[in-house]
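Only one protein chain is missing; all other protein chains are in place.
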Amino acid sequence: MVNTILTIALAIIILSIAITIFRFVIGWTTIDRVIAFDIMTISSIAMIGIIAYLSNRIIYLDIALVYGLLSFLAVIIIAKYLEKSL
Amino acid sequence: MKNIFITFLILMVVWILLNNSVQINILIPGLITAFIVSLLVCRQCEIFTDYKLTPKAFAYTIIFLFVFFIELIKSNLDVIKRVLSPSLPINPGIVEVKTTLKSKFARMMLANTITLTPGTLTVEVKDESFFIHWIDVQTDDIEKAGNEIVKKFEKYLEVIYG
Amino acid sequence: MNYLIISILLGIIILIMAGIAIYHKESLVAIIATGVVGLFASVLYLLLAAPDVAMTEAAIGSGLSTIIFFYVLNKIRSDKTKDGSLKTKDGRQKTEV
Amino acid sequence: MEYVSLTIGFLVILAGLWAIMTKKNIIRIIIGFVLFDTGIHIVMVALAYVKGKAAPILDSTVSIDDAVNSIVDPIPQALVLTAIVIGLGVTALMLAYAVKLHKEKGNLDIKSFKELKW
Amino acid sequence: MRNSFILILIVAFGIMLYGLFDAFSGNEQLSELAKYYAQKENIEKVQAANLVTAVVVTYRGLDTLGEVTILFLTAAIIGFFLHNKEEKRFLRENSEIFITAAKLLIPIIILLGVYIFINGHLTPGGGFQGGAVIASAVILMILAFPEREFNSKFFTYLESASGTIFVLLAALGAIIGSGFLDNAIVPMGTFGKLVSAGVIPIIYSFVGLKVGSELSNILGNFKAVQSDN
Partner (left out) sequence: MELVGAIFTLIGALVLLVASIGLIRMPDVYNRLQVGTKASTLGTIFSLFGLVLVNPGWAGKLILLIFFVMMTNPVSSHVLARAAYFIKIPLTRRTVVDKLKVSDSALKVKAD
């Protein structure tokens, strides 16, 4: 039962990532694309958490931590690049 | 000195949470690492000086977290309502509010809280003015907007950080 | 556990992103798309039971190399605006190199 | 699942090769190289997968006694791990050359570098 | 015209890859070498719970040494190519919020990096990933405080020191133990705990420091070359 619900949640997250990709493709400005990138990485963190539960390995959560760190850094560096103050 | 101690304490808590256990053979490398790291970065850890180590501050931290979570959930109901309604009821604008907080850390917490609560997003911080993008502008007066957005968190942060 | 459908969806995402990385006309978007390819490849490694590789790909292949790309792009752009061959109009960024 | 991953890997390799061969901008060529690299890594990890087995890290879910029958192949994973780091080094080196070339000629079009053309 | 030739080439390459794909029929069990590595007595001899780490550090330890050398050469060549004296540039001030957040996050990120490479024999991760995380802490520092000078000399010394210790530890294995990179030169500890697997966590820590300082040097060089416009 729990596994079924979590699998459905995983599918919904993938769907939301697909919708975000639509914004990434048509995005009007660069900032829009960066927002889409941010949401994709944040959603991937939730996705990795659910995959970790379904595989029953706590060690997968380390990867989610690294993900969170690097998405933060990438967004900051893109913003500073756009401000021309890198 | 107090800075190094607070940094060390925070790093120890992070280490225990990372390892997810409190055995002695995990704690000892953690102690060494946290000590070295807190000595290495102590040049820039003056942000923790403002935290008051009193029971009252601790109690207010918990109340603040509670209020914050309620606002977070309210904000998302708000966002969901706005996104899913067909007419897209938005009325955006950038307003200015004033804060009296001095401590850097408290100001960061305030900005983060503003960003995560209903319909507001911090765009620029300059001295004591916060410029906030508000998705549903009700007033453009500095005082009234301040009452609407900032006051409910400011009173807790003032007690916690002084 | 059957991850088949999830891996197919991830594969479609990766291929779309690779297409954007090759064919989009702004270099900045191409670089972000390359980073996203690395990111979802890392989730795919996780499904293929290789957490070590997933962590390496997330930290190095998708994180640090994107950062280095941005430094280089910044360097190239700043030269270009200096000799005035590619002026920025108000607001819209021209980042094509 | 390993078939799907293998297909994705091969397609990404072809996309990267296409970018390397057709693009004129040096930055795009380097992007093609990165894609090629990622594709090869996906292929190698997919070849290491064993049906229905867990990651090669022993803890409470994978016991030491039954390790042979319950883990996937660790050797290609170790090779890919080193290959990714080397890939970063190669990419950084190529980008450094790109900066140098840009300083020489003022642009990055591959057609304007004719000195080594025979 | 030229593109069509390339297309034909790509299609030929694709057909070749399809041949590989066709011949592949999923693995049902491990290969012979992997079976040898996964046997109980061999795992107990090396004592690393993470078999990938066991392969990287002990069985294929020389590869790791060569790889670290390649990274060192890359850093040296990039430093040689891009060396510029850093000038003062006028940058826009950072947001105060971002600076405060960076001050809070930098120690936590460094601690995360140390956790990753100390636990390399128990959890996924190890020297290379931990080094990358430490390098990203350094880049966060560069981004948040652009007016501070990047101290590349410190990283050079750290890198040489940890590289030397790595080689010395490996050679010590050849002198005391049974061969180059033998991990039984210090007490082994109990399997699955943090203090176990002999010399593996120590070697991986130094690999992590070395990789971290090398990557930081590369990034610092790329930052320094910005300023000559």
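By letter and in written order, the chains are A, B, C, D and E; residue numbering begins at 1 in each of them.
Assume a contact is a pair of C-beta atoms (placed from the backbone, for glycine too) under 8 Å apart; a residue touches a chain by one contact, two chains touch by 3 or more.
Quick caveat: nothing in here was measured; it's all calculated off a predicted structure.
> Write the list of subunit E residues that the hidden chain touches.
The missing chain touches subunit E at positions 90, 92, 95, 97-98, 101, 104-105.
> For subunit A, which residues touch the unseen chain?
Listed in rising order, the touching residues are 1-2, 5-6, 8-10, 12-13, 15-17, 19-20, 22-23, 29, 31-32, 34-36, 38-39, 42-43, 45-46, 49-50, 53, 58, 61-62, 64-65, 68-69, 71-72, 75-76, 79-80, 82-84.
> Please give every residue of subunit B in contact with the chain that is not shown.
The missing chain touches subunit B at positions 14, 16-20, 72-73, 75-76, 79-80, 82-84, 88, 90-96, 108, 111-112, 115-116, 119-124, 126, 129, 131, 133, 135, 137, 140.
What we mean here is this: only the chains that are shown with their structure count from here on.
> Supply the minimal count of touching-chain steps required to go from subunit B to subunit C.
The fewest touching-chain steps linking subunit B to subunit C number 2.
> If you tally contacting C-beta pairs, which pair wins, B-E or C-D?
C-D
> Cα centroid separation between subunit A and subunit C, in whole Å?
Distance between chain centres, rounded to whole Å: 13 Å.
> What is the distance, in whole Å, between the centres of subunit C and subunit E, each centre taken as the mean of its C-alpha atoms?
Those two chain centres are 21 Å apart.
> If I count partner chains per residue in subunit A, which residues reach a count of at least 2?
55, 57-60, 62-63, 66, 70, 73, 77, 84, 86
> So which bits of subunit D are touching at least two other chains?
2, 7, 18, 48-49, 54-57, 59, 72, 77-78, 81, 85, 88, 92, 95, 99
> Once bound in the complex, which stretches of subunit C touch subunit A?
1, 5-6, 9-10, 13, 16-17, 20, 26, 28-29, 32-33, 35-36, 39-40, 42-43, 46-47, 49, 51, 54-55, 58-59, 62-63, 66-67, 70-71, 73-74, 78, 93, 95
> If we count contacts the way the header does, which residues on subunit E are in touch with subunit B in the complex?
For subunit E paired with subunit B, touching residues are 95-97, 100-101, 103-104, 106-108, 110-112, 114-115, 118, 145, 193-195.
> Which residues of subunit E touch subunit A once you look at their complex with the stated criterion?
These residues of subunit E touch subunit A: 91-92, 98, 105, 109, 112, 116, 123-125, 129, 133, 136, 139-140, 143, 146, 226.
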